[in-house]
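Reading through the structure tokens given below for one structure.
Note that one protein chain of the assembly has been removed; the remaining protein chains are unaltered in position.
Up next, chain A:
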Amino acid sequence: MSLASGRFKAVMRGGFALAFCGMVSVGAALPAFAQDVDRASLSGEIVSDGSSTVGPITQAVAEEFAAEAPDVRTSVDISGTGGGFERFCNGETDIQNASRSIDEDEVTLCEENGVEFIELEVAYDALTVVVNEANTFLTCLNVEALRTLWEADSEVTTFADLNPEFPAETISLYGPGTDSGTFDYFVETILGDDGEIRQDFTPSEDDNVLVEGVAGDPNALGYFGYAYYIENEDTLNAVEIDGGDGCVAPSPETAQDGTYQPLSRPLYVYVNVASLERPEVQEFVRFYVEQAPELVGEVGFVASPEESYTESADALEAAISGDSAATPEA
């Protein structure tokens, strides 16, 4: 399911891929050349906005970049993925952090404003279904069970409704609020495109509130990003997910090798191609792709597979070198 992002990538990169398919090898050679740029001499301002989930990754990259290029002024805003895209497609920001890929309306808006962009996949987040530590019977759920549990008008009210062997205790559900990208991804993946979620769960935009809710209630069940589970491992139990090939526990390894399906989702960064004409943005994004595999782990996410970063680097170099030749296709 997370591979559906490939579809968007194909769409987004279409223009560049066609224009630069011959330059990929050239592009791949460029990063080595790019190292010669003296980052300490760079200056200017880099503005980024978007998802508050992806924000910490961009912050970590900016923090490291600031050590090499102290005169570059980087800021990270957190208007949310949707609010961020609005600004990005108005040409107000250089970099857009997104916890989902750009949607069609946003593509249209970008086209209308002549904003060309590239999409870089920077990390995976393994959405983790958790129960209270006292709950040792619920160890695995398949997608079908998750759907019957979370869908609107669900008839599941107790654990026994999931499996007659479980105790007949009423489940209290916790989940991210409707404004979050995590919510969107979960609903779309588990309940389908037209799926509607049940209304009787406790929502919060703050994942720490969800953690406390599940940790304090023996009959609770909730879901949120892996980072919040791993930091609270001692008070929560993660439920393994059966995506069709048996039960798989969420972990950096299973998210990266694609066995933790379908709840591992890709996180993206979008870059305005026009901004890439500025050397500080060029270097920052190069640095981003270089450092992301290592840095994302430090802020609680999972590195994407290596080829994904190679692809990102190629797309980036193609966009940088092609800035004069790439007339906007929109």
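The rule is short, and it goes like this: contacts are C-beta pairs under 8 Å (C-beta built on N, C-alpha and C of every residue); 3 or more make two chains touch, one makes a residue touch a chain; residues count from 1.
Note that contacts and distances are computed from a predicted model.
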Identity of the absent chain, which is to be given by its UniProt protein name, from "Ribose import ATP-binding protein RbsA", "Na(+)/H(+) antiporter subunit F1", "ABC transporter domain-containing protein" or "Phosphate transport system permease protein PstA": "Phosphate transport system permease protein PstA"
Options A:V47, A:L149, A:I171 or A:A255, residue touching the unrepresented chain: A:V47
Options A:E63, A:E253 or A:E306, residue touching the unrepresented chain: A:E63
Omitted-chain contact residue, chosen from A:T108, A:N208 or A:T310: A:N208
Missing-chain contacts mapped onto chain A: 45, 47, 52, 55-56, 59-60, 62-63, 65-66, 72-79, 206-208, 211, 225, 227-228, 230-232, 295, 298-300
